[in-house]
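Worksheet: the structure to be examined is printed underneath.
Shown here: the complex without one of its protein chains, the others still in place.
Then we have chain A:
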Amino acid sequence: MTTVANDVLSDITNVSRRAFTLGLGASVFVLAAGLKPSFGADGQAYGGDAMPHGLKEDPLVFLSVAEDGTVSIICHRSEMGQGIRTSLPMVMADELDADWSRVKIVQAPGDEPTYGNQNTDGSRSMRHHFQPARRMGAAARRMLEEAAAKTWNVPVEEVEAVNHEVIHKATGRKLGYGALAKSAAEMSVPPREKISLKKPSQFRYIGKGKIGLVDNFDITTGRAKYGIDTRFDDMLYAVIVRPPVYGGKVAKFDATEALKVPGVVKVVELESPPPPSEFQPLGGIAVIASNTWAAIQGRDKLDITWDHGPNASYSTDIYHADMRATAQKPGKVVRSYGDVDAAMKTAAKRITADYYIPHHAHGTIEPPAAVARIVDGKCDVWGPLQDPQAARDRLVKLLGIAYEDVTVNVTLLGGGFGRKSKPDFALEAALLSKAVDGRPVKVTWTREDDLMHDYLNTTAVEHLEAGLDADGKPVAWLHRSVAPSITSIFKPGVKYEAPFELGMGLVDVPLDVPNLRVENGEAEAHTRIGWFRSVTNVPHAFAIQSFVAELATAAGRDPKDYLLELIGPPRRITLKLPELKTDDPWWNYGEHPETYAIDTGRLRRVTEVVAQASKWGRELPKGRGLGIAAHRSFVTYTAAVVEVEVDGGGRITIPRVDIAVDCGPQINPERIRSQMEGAVIQGVSLATVSNITFRDGQVEQTNFDGFELTRIDAAPREIHVHLVAPDETYEEPLGGVGEPGVPPIAPALVNAVFAATGKRLRELPIRDQMAS
C-alpha cells in the first residue's frame, strides 16, 4: 500500500474531490461565449491569448465554496518565490469579496486544456492573468448575489456581497457564502457583460501589500514541501551520471562494484539522444538504491568509458576569442535605419568597445528532482515544474501512454529562474520508475549534476561602435551581438539568435540616434543553452548601458544627463518591418505592438526617479562611485543606481542600490519589492563573482566553491525599491515583475566602479579584474 506523505499532494487530490463546486452542473459555455480575446486587427492573438492553450477564465474551474464557507481557489501557476500562490488567488478573492482568512489555495496539476497556459516563465503570470482572475472572482460574486436574491425573492440589484456574506440592505438580512454555496451552484455563470468589476477604491487586497505569503508558516517551520521532499513508503532513490560533454554517450560501463554497495538495487543505462536534446534526458547511467546516499555511493563506484562526441573541444577561452573575432566582422543585419557607415565617416569622434558575458547557471538551491510512479499503466509525477504541461506532453510520448493517464503534480519550487521550465528531470524519474516495474522513484540531481548539466544562460560578445558629433552626441550607432541561441536545443545547425532573443533589449534599443544598425554574428552552441532570469537582456543591457556611460565620458558629460538625452523625448516606438529585418514581426514579449509600444517617457521617468532617490551627483569620498543604467524588459521599465566602494586592494563593497520600476498597475506591491531586491542581488552576483566555464567540453565549476554566488556579506547593505505607477485605474496594461530587475544592475555596477576608480571593466564577472 502506497501512502503519500506530502501536504501539497493532499491539496492536489482535492482538485477532483471537492464536495461543492460553485456552479456545479452549470454550463461552462455561457462564460466561454462571453469571452473576447484580445486579437489585433490582423487577427493575430497577443499576450495570454497567444500562449499555448490560451487563457481559461471559468470560475467553475478555479473557485469553489464549501458549506462551511471555505473558499478554495486554484493556483495554476507554479510558485518559485515570486509569490504567485498568494497574489493571483488574492486577486480572485478580492473580486469575490472573500475573507482572506477563509481562503484555501489549491495547486493545480499540469492540465492546460482545463486551466489555460501554465508555463510559469517570461514574467507573465500576473501580466496575463490579472484581468481573467478579476473576472472570475467577480463572476462568482455575482452568482452568490443571485443565489441570495433568489432565496429572499428580491431583485439582485438590491443585494451586495461584502466580506464573505451577501447582504440585503433594505431588510438587513445576511447570508454567508457557505450557506449560499449550494444554491449559488445552481446559478449559471454570468456572461462577461454582466460581470461588474470592482472600482480600485473598493479593493480589499489588490494594491495594498498587506497579505503575507500563504506558505510563510510552512516555510519557516520546515513543513513546506518542494519536489525533492516528495516521499512514498516504498520509494526508491536514484542518482544519474550523465555524459560529461553535451552530445556524448556511454561507450561502455561496468557496474559490478556499484552493485556491491549496500542499498543499491539496480543500475540502469539510459539512452543519450543525439543533440539537439530539447527537453529530453541526457541519458547516462542511473543507480537506484534504497536511499539517496547509497545511490550516490554506488554512482561513485561505476566504471564508465565515455564517447564524448562532437563537443569535446568546447573550451571557454577559445570560444570567447572566436566570438570576439566574429564580432569584428559584419554580421546579419537585424535592424537598420539611416546610414550608419556614412555617419561614422563624418563623425568627429569614433568610440568602439567589446563586452563579454560568460555562461551563467541557475543554481536553484533545490536542485532538479522529481518523483514518478507508474501504476496500472498510469504515470504520476511530482516535481518542481515551471511548465507542467511540457512535462506531461513529453511523458505521454516517452511512455507511449494516453494523455489522460499522465498526471503531473506541481510542488513548490525551491527556486526556478528558468531552469525548471525544462522537465528533463521529471522524464528521468518516469524512465527509472518504469525500470523498476512502476515503483516510485525519486531522482535527485546533486549540485555537481546541476552545474555540469544545466541549460545555461548564453555567453555573448557585444560589439558597440558609435560616432559622436562635435558636441559629443551620437550620430551613428552600431551594435553587433554574438551569442549561441537557445533555439539550438530544438533544432540542429542554428547559427543565429531567434527573434525573441534579439528582441530582448537588442533590436528594441530605445535610443534617440539618427543612424542605427544592429547585427547578429554567427555562433554555434556546444552546450545546452536555456532561459535564465532576464535571458539575453542581461548581455544586451550590460553592453548598451555600459557603452552609454563610456560615451558620456568621451563627451565629457554626466552619465545620467547623457543617458536621458540619448533616451530622448517621451515618445512611443513600435518596431516594424522593413526597418526591423528579422524573419518575424517585432516579438515584443508576445504583447500587442501598440498597446505595449516602447514608451520612452516611462524609461525617462524611472531614470529620473532613481537618480533623484539616490541623490545622484552627490559628493562622495575617494574610492566611492555611483553608476546608473536603465532598461526596458518584459514590457516593464527599470533603472538602477549602484553605489560602490573600492578599497586599496580592489575589494568592492556595495553600500546601497536604488532601483525604480514601472510595471504598470501594482497588484501586490510588497512582492514587487521583494522581486526587485532579489533581482538586484542576482545582478550583483553575475556581475561580480559568478560564471561557468568549459574546458574540453566539460564544465569546470562543480559546486558553489567554483560557481560562486553573492552571499549576505557581499550583498548590498541597503536596497531601496521605488515603485513608479502610471495610474491608479488598474486598466493600464501590466508589465512583468520577476525578471526586469536584473538587467540594469551589472552595467550600473561597472559604471559605478568606473566612477570610483577610473577603471572601465568590459568583461563579467569582474572578480578577478580588480586587483591590478
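Throughout what follows, a contact is a pair of C-beta atoms (placed from the backbone, for glycine too) under 8 Å apart; a residue touches a chain by one contact, two chains touch by 3 or more; residues count from 1.
Just so we're on the same page, contacts and distances are computed from a predicted model.
This complex has a chain not shown, and the name its UniProt record holds, of "Sugar ABC transporter permease", "Glutamyl-tRNA(Gln) amidotransferase subunit A", "Isoquinoline 1-oxidoreductase subunit alpha" or "3-isopropylmalate dehydratase large subunit", is "Isoquinoline 1-oxidoreductase subunit alpha".
Considering the whole complex, the residue from A:L88, A:I195, A:A224 or A:V646 that touches the absent chain is A:A224. Screening A:L55, A:L399 or A:L413 against the full complex identifies A:L413 as the residue touching the chain left out.
Touching the chain that is not shown, out of A:Q82, A:Q107 or A:S481: A:Q82 (per the contact rule at the top). Only one of A:I365, A:A402 or A:L577 touches the absent chain when the whole complex is considered: A:I365. Seen from chain A, the chain kept out of the figure touches residues 5, 79-83, 212-213, 215-226, 228-229, 231, 237, 262-263, 291-294, 297, 363-367, 412-417, 444, 446-448, 670, 674-675, 677-682, 685, 703-705, 709-713, 715-719.
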